[in-house]
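In this view, the complex is presented without one of its protein chains, the others remaining in place.
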Amino acid sequence: MPNMKASLQRTLWISRVTFLEAVRQRFFAFLLVLSAAMVLSSVSFRVFDFGHGELKFIADFGFGGMFFFGSVLAVVMTAQLFFSEMDNKTALTLLAKPLSRTEFLLGKFCGAWAVLGVFVIVLASLLGLVLWAREAELIALAEQSGKIPATFSAAGLAEFVLLQWLRLGVVTAIVLAISALARTFLFAVVVGSLAVVAGQLQWIAQDAVLKPSDSLLYEGFLWVSCRLIPNLQQFNIGDALVLGSAGVAPGAVAEVALSGLLYVTAYLCVGSLVFRRREI
Amino acid sequence: MSSAISVRHLTKDFRIGIRGLKLRAVDDLSLEIPRGQVYGLLGPNGCGKSTTLKIVLGLVSATAGEISILGHPSATSAARRRTGFLPEAPYFHKFLTGRELVRYCAQLSGVAADSVGAAVEDALGLAAMTEAADRPIGTYSKGMLQRIGFAQAVVHDPELVILDEPTAGVDPVGSAAIGRMIHTMRDKGKTIVLCSHLLGQVEQVCDRVAIMDRGKLVLEGAVDDVLARRDRHVMTVEAMTPAARDAAEAALAAHGAKVTSVTHPRRSLEDLFRELVTGSRDA
Partner (left out) sequence: MRRFSPWIFAFVFIAGAGVYAETSWRSVRPSIPEIGRKDLEPTLGQGVLLGVLGGLRTVVADLTWIRSYVLWEQRDRAGCEALMRAACALDPYSRYFWEHTGYVVGYDLAHWEIRRRGGYGKVPAEVQERLFKGYALRGVDIFEEGLSRSKVTTPLLLCAAQLAEIKLKDHKLAARYYQKAAEAPDAPWYAARICSQVMWDDGRQLEAYRWFRAYWTSRMLPKEDGFPDDLRQLRMMEGVLRLSPEDRIPRPSWEK
């Protein structure tokens, strides 16, 4: 038990410094400001809207910012945090101490994931604020015209934030596993980005599995795709959760969250195994 | 008592390119580094000394051979807990202050929470970095970086300290300061392994040296033993006149000895530099 505690403490120290390093990066600040501007500007862009639900149009800017900039941040920042340690040789200093490589990798993950948590929470808070303000206006207008006003669910937004954070956690774990294998930052970023796209489109294979096929080769390909590539699309149920556009089955959010945690653990295991063999 | 570091038949091959061509960096190296001494590992660039140290620290895996540190197999947590390491041209997170870095390293090295503060201050004091400890590392000069690197390496009071090119790029004043730190550590009974190709410095601070070339050990022994020429002697004479010199040569010749050269002793340029700029510490 004392060993476990000491190990957790070392992991925590690595993640703390990783977090401090990441939040000081201009890249993080740039993406955060860009995403925040995108959410705030959604109110002005309403004039270009073609009859969508108005709250949906605003929410989509927030969802888009979280998805797009969050993914960019998860891929580029994680790879950068890992390779800055390798290229600057700070990893040499740290790994020569009684710090295992698994603890190092886990610390990097926790630090990067914490930064992504800040990113998602800041963006979701802004989005919630904009939605709340516009919802109040729409309710007042609806009362005058006797129509049913459009509303959004703050609890649904909180659930969506959790799911997005988990999705970015899965991306971070994948990028760390790739970085542990990669020799260059560029390779890690390119392969990491491709992994995100593959993960977002994995549901095509998962849907196809449900349909019968005569080809064993095709079925084998689908099986491998479904098992090895994470399904990142399952986290994108923002419309249903926040705007109630479609129903969400009871317990579905918990199932997706558990799936995300399983993916995170699995990819961190792979990353740790790869990193243990890496020569620093 | 076991050696500080024991290396037996160590071989390291690197695979290069897609075809996996083998490059032998260390070739059947065997070394015993005794405890309580300053040990110099010398050799030209690319001779395998840094690779050897990385293997000792478990940062690179060996192709063949056995290594133990202070009686423990290398690359184990127990071995690393008693080892301090300063890498070549160290780089640390620029946003941390010197004190934060040393504290961070103390915590990673397993220093007990209630003694971290004292350990950090001791290490900063030893490295003469107390005054600059609250400045961000990004503002440090190269010499200060080496000294704060030294502080982080010794903050957990290790029995073995491995220094890879500790004075590379540092001016003679800084080099001398690092030399003093090394002596202080030796006086405390620690073992210091110094990897360098600055022969003058190694000669000044090391008790024993090993010289490597192309991955192989070519010479190993105490500095005095390997440098001394037993068939030659040096005498330093004050106020010598030509008559005195002739008389001395004649007296020596009577015993079968022959004077081969008479020169004026020289100070080294490094000594002269240190004498002139002494006190100009780069804090």
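For reference, chains read A and B in written order, and residue numbers begin at 1 within each chain.
Basically, contacts are C-beta pairs under 8 Å (C-beta built on N, C-alpha and C of every residue); 3 or more make two chains touch, one makes a residue touch a chain.
Please read these numbers as outputs of a predicted model, since none were measured by experiment.
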{"item": "Shown chains that the omitted chain touches within the full complex", "value": "A"}
{"item": "From A:V33, A:A154 or A:L262, residue that would touch the chain that is not displayed", "value": "A:L262"}
{"item": "Among A:V43, A:V118 or A:C226, the residue in touch with the chain that has been omitted", "value": "A:C226"}
{"item": "Hidden partner interface residues of chain A, rising order", "value": "45, 48-53, 56-57, 60-61, 63-68, 197, 200-201, 203-204, 206-207, 209, 226-241, 245-249, 251-252, 255-256, 258-259, 262-263, 265-267, 269-270, 273"}
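As a working rule, only the chains that are shown with their structure count from here on.
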{"item": "Length of the line joining the C-alpha centres of chain A and chain B, rounded to whole Å", "value": "47"}
{"item": "List of chain B residues in touch with chain A within their complex", "value": "54, 57-61, 77-78, 80-81, 83, 85-87, 89-93, 95-96, 104-105, 107-110, 149, 152, 162"}
{"item": "Chain B-touching residues of chain A, taken from the complex the two chains share", "value": "6, 9-10, 13-14, 17, 20-21, 24, 88-90, 92-100, 277, 279-280"}
